[in-house]
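Below you'll find the structure, written out as structure tokens, and then a few comments.
Removed from the display is one protein chain of the complex; every other protein chain stays in position.
Take a look at subunit A:
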Amino acid sequence: MNNILNQIGIENYIFLSVILFCIGVFGVLYRRNAIIVFMSIEIMLNAVNLLFVAFSTYHQDAQGQVFVFFSMAVAAAEVAVGLAILVSIFRNMDTIDVGNLKNLKG
């Protein structure tokens, strides 16, 4: 089986992942809605996962894919806990605007 990277090139995957990661950072900085911030974090995680798989193919090694598997498990746990926190914030404050969460400000 010939290597798929012969036709595409690893650098195109690197650029795609970098731009996807930067879009995620942009979303975290740009929006105030906490759910959108959450989705941006998911986009960043996916960008890194994609790069892991690309490099796993580049080195012809299974370890990168195992790492992606673990990062997916952590992402699932993170989303479950984070959305539960969002629900309880919404119950207490009637908003999930991150600009309003400033009770800890001195």
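Here, contacts are C-beta pairs under 8 Å (C-beta built on N, C-alpha and C of every residue); 3 or more make two chains touch, one makes a residue touch a chain; residues count from 1.
Please note the rule applied: contacts and distances are computed from a predicted model.
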Protein name (UniProt record) of the chain left out of view, among "Sarcosine oxidase subunit gamma", "Carbon monoxide dehydrogenase medium subunit", "NADH-quinone oxidoreductase subunit J" or "ABC transporter ATP-binding protein": "NADH-quinone oxidoreductase subunit J"
Tell me where the left-out chain touches subunit A, residue by residue. 1-12, 14-16, 18-27, 29-33, 35-36, 38-40, 42-43, 46, 49-50, 53-54, 56-58, 60-63, 65-66, 68-70, 72-81, 83-88, 90-91, 96-97, 99
